[in-house]
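The other protein chains are all here in position, but one chain of the complex has been omitted.
Up next is subunit A:
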Amino acid sequence: MSEIDAGWAGTLHRLWSAAVAISSREQLADLVLPPLQRLPGVCAVWGLRHAVRGTAVVAYRWRGLPLTGERQALAAALAPAEAGPVRVLDPGDELRDLGITAVVAVRFDQPGTAGGSFLLAVDDTADLSFVSDCLAQVAGVTREAIRRLSGVRDEQQQQIRDALLAEASLQMDAVLDTEQTMYRVPRMAVPAIAEGCLVFVYADGKPQLRSAVHVDMRRLDAMLRDPGAVERLATPGEHAQELRARGRVIGLLVFLFDRDPERIPPAAFLRDLAARAALAIDNSTLYEQRRQEVVRMQQHLLPTRLPGVDGLRLAASYTVGDRVLEVGGDFYDVVVRDNGEVAALIGDVCGRGVDAAALTGMARHSLAALLQEGLSPLRALTRLNARLHLDGSWRFITAGVALISADRRTVEWTSAGHPAPVLMRAGGPAGRAGGGGVPLGVLEVPKLKPTTLELGAGDTLLMFTDGLTESRDPDGRMFEDAALGQALDRLRDAGPQALVDDLSRSAAATDDIALLAVRRDDE
């Protein structure tokens, strides 16, 4: 083995060792071009990277004679059109004028990734056979390095896509709000898999843009100002995936790409992401519809308005606890009796859902009708208790009735296991009135607790359900323990409506909260 041969064998060995450790094609050029340049008689080494599709050359690298300007077209023309063995080419006049006597060329391809060519410009001192052998060996190293790089890249991209699907699913599962869901999908996708992402949802058969995110929002805004562009975007196509849930097409998920085609994710992945997004959007839409039905039904269980009553100001509020999908059982009402007395009633059926709602409607209407007819609170509540027993209901009801005298000076408060109301004295402190009694539906003969209260001018009787007092702050303390007193102090001079609205907002409602305030007018 000659000295040159032995040197090359060592070089080749180092190339193979290094080729498996590189992480980019840039490093590859730095690795393989210099040893070729050092071969005897080699004046220049040119490396060309071909486009994945078509005949374009996307990158030029060189050692020795610079591959710039018009020489790039010359090199592209010299490069073999297809992969094959090393060949020796005529250099052409331009290179011959520079002392080049031959060009030794090889092209190698790798399916699915950009192929490349090496061109070695040699002078008459080169051993063409030896240079050709060396080039063939370097092409082999390069092809293997590209294959490995391609495998690593595919694996990394698959990891990224898997991670994106996992995070997107997590994000979408975390919300049941339609707007939030439609925002989170494109926000997750940009720019990991696309430069832009838009959500269109069909309404009356027409696509409506509901959410749009782009890495460059100003550019997107400019695009969206053109109605024609929006219409084109909303057309199903390769990068506009249908949002299909439960057999229906509900919209389109459109991806905008501004990247190397090799970095555009496969259509199967985009379809997968669209399928998950469609289901999340559909779920949140169905949830929202059901939620609105529940709110409407809840409203039907409560009086649409409170009566106007001489000498009193009335206010009520109802807050639905959490975002649960079932109708709650709190109720209130106010009736004016023929003799001028006013009966304000409040109650809470245990449990939620359709059965509780039916009982809530029955309880409120029964009590209101009986009190309207002139029955005493004691008798009205007793009749309701008997009705619950007759129906064999296992549910119980806490209820309280405040019967306000015709002169508005006294209140007869009758409690059936209901939380004690608050009596806010005009200009003075607030205190709790009596509670007591046993909820209706528990005992065959009800145990009720009447209390008589004096209602001074400007005094307010505040009735509520246990959703208010038992709501908890982030530290787990019940609202009743400290926050209620502080809120009442703060709201001492507030009007009845402001009082109930503010209180319902102050408590972190996990259960429903009904509030009913009765204030005696000032003298």
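The criterion applied here is as follows: a residue touches a chain if its C-beta (ideal position, glycine included) is under 8 Å from a C-beta of that chain, and two chains touch if they have at least 3 such contacts; residues count from 1.
Assume contacts and distances are computed from a predicted model.
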**Chain left out of the displayed complex - its UniProt protein name, from "Stage V sporulation protein AE", "Macrolide ABC transporter ATP-binding protein", "Response regulator" or "RNA polymerase subunit sigma-24"** = "Response regulator"
**Candidate in contact with the missing chain, chosen from A:15, A:29, A:345 or A:367** = A:29
**Request:** With the full complex in mind, choose from A:12, A:88 or A:215 the residue touching the hidden chain.
**Result:** A:215
**Asked** Taking the entire complex into account, which one of A:66, A:237 or A:266 touches the absent chain?
**Response** A:66
**Complete:** Of the candidates A:167, A:373 or A:481, the residue in contact with the absent chain is A:167
**Asked** List the subunit A residues touching the unshown chain?
**Response** 23-26, 29-30, 33-34, 37, 56, 58-59, 61-64, 66, 156, 159-160, 163-164, 166-167, 171, 179-180, 183-184, 187-188, 190-192, 195, 215-218, 258-260
